[in-house]
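Incomplete set of chains, arranged as in the complex.
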């Protein structure tokens, strides 16, 4: 297959760094593909771009290098020091391909983390600079295709997103230097307008605006999002259908997450947390009938570092009004759960692009908390759709 | 629809009693249908026999009446005292329709519970008596159809079940008064030979023998089993596909169940526990790839009474060898979880029988830990099959 570049917005963050370290470690035979959906049936039958040959670059607003991020992560064990050592030169090379990004409308919690941001005078200039960065990356690395992935910290939710429901409204806002346009959507626009596939790994707005969906359709380019489903919400989408199909009436589902990384720090800011909670809450509403108490807490607990522990308490009624209960804890490394999905999505979106499959990609619904254009939240049924997609491409 | 009788083997046990109390409470408007799969989409669209009109009878080896069992259960809250009072007369009427059963090859733990058992001189005589009991129940209650449900305590596993792989082998063994033939299979034979649908709600052998599958096919009668999926295993079948589809490598799955009812007491007996563990363990093996440590413990803790608490500890590896973990507790009333499924299965099997759909019923796989004739253990996909079945019958 053709040569694929991966442009990650937030390239020096934990998720991006872990994805890059992982891909390079696989290339060097220092890691296996556990955790990658595309490495097993049914996707392994597809002719996807190889992980080993992916070229990475991206935007960031911090100066901490990818290597430094990797070393900080390895203090908590993932990736191991040996792995980081084995890919050190590769990471240094990636750092050469990281440009200064924008943090417009990302909220104070994000801005506080920034070492530098794009200083262009207008929204249109910012977008031009981003397009130019994408273009240079593709040209300098002789790439057939680049997939842009948003893996930056969560933005505060955008109010009245319907005002950007058409492409002309969106472009009009750009022309008017509309100060409400969020960074994630500018990155998305800059990709789609030049026919570059786009994946929104975060709860930020990205390509979810009507105007950008229109742009993707018009330009025949695949895109998908929103907010990768990696931990607690993944479990919810596996468990909630059980309650629904058995007609067990959920009365409350209380989730409490504690985590200790920069993501947790940003989410301490209520403004940014709001965006996250919005996408997390919807999964249950989409699966379960009736009214129930549904709360998600995200608390920052520094000693946990890059680990996240979710505790969920589920009360449900059964036959004859019996009150029953399920509780679970999920303890994972956020980055280790998310990173392989970045690689999966890049491979699958590149594959779709190669075949001219444009617009939203419903076969990828299982990857997202809020799959654009898909109402189904049952993980198995979402995954079944991916299986059918793979089968249809391999003649089964 | 026609008039349906429900003949429960183990009619005075907790599951049967709760099912009967529940059906009668629904009939009197004292309970709703929460927990019944057939009371919601998609099955609610089918023309199933109404719960209110089901007539109950059965076999048992204890003299404790259904009413007494209900009252003992209500000491732990389910069903409530008010509910038991509301259906008291109905329960007394059911007791009149309960006959003495057999406990042949049910293990000492079961035999120790027996107040009386069938004293027929030979296996063939036992079977004749059972057929006669079924026949009298149908005739005296003017029933168009009876569904036989095995809800008795777990038998020890049968060794070399393949010796009964054909109908002639099975009938030959009966003729030879083969003392290894388990009670559950005699009840099943007695049903199927006269064209009566049969459901095996337990891990016992029941209709799983090749000879009985042949008999059902020959006589055009529907049957299904094995071991209703009500608690921990239900959760496993919802969760394990998540690990599989995400290519997360499960390294150990340790389950520990504590429960306090008679079922728990019988399972204290290692012989009987073996049968249970066999069906419980298989679900994970059927969903997850690779080797992993898989243990299920069932311990008897009298203070829990009819409640069961499962604690599961799952270790899995993710990307870059990250070791992660999930733990859950599930706290439910065994009987309240199982009872509505008895009613569901009766309704769905009667429906199939009415339409001449004979043999194993794969659309019912989601109800069982070891669904006969079905390899799929993913709960959502199993349930999807039920949805398709319902759709095919309602023209959708």
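So that you can tell them apart, the chains are marked A and B in the order they are listed, and the count of residues begins at 1 in each.
Following the convention adopted for this analysis, contacts are C-beta pairs under 8 Å (C-beta built on N, C-alpha and C of every residue); 3 or more make two chains touch, one makes a residue touch a chain.
As the structure is a prediction and not an experimental result, all values here were calculated from the model.
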Homomeric complex, total chain copies (2 given): 4
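We adopt the following convention: only the chains that are shown with their structure count from here on.
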Between chain B and chain A, distance of the C-alpha-averaged centres to the nearest whole Å: 43
Chain A residues touching chain B - in the complex, by the definition given at the top: 18, 21-22, 25, 31-37, 39-40, 77-80, 83, 234-235, 238-239, 241-242, 245-249, 289, 317-322, 324-333, 336-337, 339-340, 366, 378-381, 383-384
